[in-house]
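For subunit A:
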Amino acid sequence: MGAPGIVMTSAQHFLPLVIGLPLLAAVFCLLVSNSRWSARFSILFASIHTLVVMQVLSSLRDSGSVWRYELGGWGAPLGIDLVLDGFSVILLFATTIVVLCVTTYSAAYFKTPQQTSRFWPLWWLLVAGLNAAFLSGDAFNLYVALEIIGLSSVALVALAGNVSAITAALRYALVGLLGSLCYLMGVALLYRAYGTLDLALLSQTVQGTPITWAALALISVGLLLKTALLPLHFWLPPAHAGAPAPVSAALSALVVKASFYVLARFWLDVCSPAASADALNLLGFFGACAIFWGCFAACRAKRLKLLVAYSTVAQLGYLFLLFPLTAAYGPSAGSAALAAVAYLIVAHAFAKAAMFMAAGSIQLACGYDDIDRLRGVVSHQPISVFTFAIAGASLIGLPPTGGFIAKWLLLNSAIDSGQWWWIAVILCGGLFSAIYIFRVLILAFTARQGEQSSSGGPTHPIPQTMMACGFMLAIATVALGFNAEWLLSYMDINLIGFLAGTEPLP
Partner candidate 1 sequence: MSQDLIYCTTGIGLFALGLYGVLFVAHILRKLIAINISGIGVFLVLLATAKHEGVVDPVPHAMVLTGIVVAVAGTALCLWLTVNIHCRQITQQGESK
Partner candidate 2 sequence: MLSLTIDIILGCGVLLLAFLSLFSRDLFLAIVLYISLGLLVTIAWARLDAWDVAIAEAAIGAGLTGALLLAAWHKIKEQSAPNPSTSEQSTPGQAQNVQ
């Protein structure tokens, strides 16, 4: 029964699978009591998940058009649609790869049964939440998905067990709840004004009325809280530094990106008539401040994971340059900026996950991660340092890595739109990030002075798989650096309102 579905390619059936699969995995891991079994099962599950998404990727490229999947067969206004376009498929791709690597990493990372029994279900629920957020085409559905992501991240951060981690988790939870409430209020106002929840329908009916500004303002503030843009970023460093390594890797790489994705969708697609150029530039301004403040704080951070967390704050700043670039662009070539930011998201996801894993392995091996005390010790972890170096190179934007291509595309769109000040911001950002990255890399090269070596102490051996995962992600970052054509071609299939149907990338 249900409305006659549009001609459906076989692969479109995978969409609900992409969300249902992690939920089933969560249930299974909850029921399985033996920790080794749940770990092994999770790795299998992650690979199946990757295969499914790869299949979705290839068939989306063949179909070349935006996919809509009516859940429950009721169609847009009444039911909820799963929507997949170029931008969200790239994010999905980033999620699967990072999930695959983090799963194998945490299989070796968590040992005690208490932790594993609670980690795996939460982890798979987080993955389900992420996939739901990227795929959903309904405003309220996004709220629930963001809520899942928020709460599971809080639970995962609290998993670390010590007081500082739990305090950070609590602060993160309060921020998450407040952000979601503001978002919900925004959606309520939109529903009150336009009567529908579906994003596509909304984008057609929205005009620049006061209620829309209020709704957009509330939604943006809620999501800025969850994305931790500069003024509202205070909760991120302690949360990401306190959490266990695989969790902070997933948090930094994916969770903050989900709320950014929703924000981008609202500003560029749904309420684009209401989005004034000045507001977009305000977001850009906050982004620039985030870059500089993040680098400054990272240079002064005392602990390795805190440094990496502050670098996340900085790199997020780059993402927010999307808005001023599209604002000045006008409808025609906005897709170049969007392509640049999509690529940056993927590159940053891989690099940041690899960096956190490397930091985690170093911390596990040495037992502490104060940067000063790591001076001579770190040279015993060559692979982790190497992973950290490549990830750092990608954050700085040095050539062989994906970060360089993203920086190149950003610079390109900045020049095309004639806003030379963003060029200065991007370049200075790169230079400042070089300072704190090399502040850590220098540790690997300092010879162990006499007295230093005694305090360093022998490092505990850590399982090979942990280092291998970080290394694989680093290799993926470098691979991104070489063939950008493949990933950028997806940006032609674009839902975002004024960009839909634009001619392929210049």
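Going forward, a residue touches a chain if its C-beta (ideal position, glycine included) is under 8 Å from a C-beta of that chain, and two chains touch if they have at least 3 such contacts; residues count from 1.
How were these candidates chosen? In short, all candidates are chains of the complex that A comes from, given by their letters.
If you're wondering where the values come from, they're calculated on a predicted model, not measured in any experiment.
The candidate from 1 or 2 that touches subunit A somewhere in this complex is 1. Those residues of subunit A whose C-beta lies close enough to touch candidate 1 in the complex are 140, 144, 147, 151, 154-155, 158, 163, 166-167, 169-170, 173-174, 176-178, 180-181, 184-185, 188-189, 191-192, 197.
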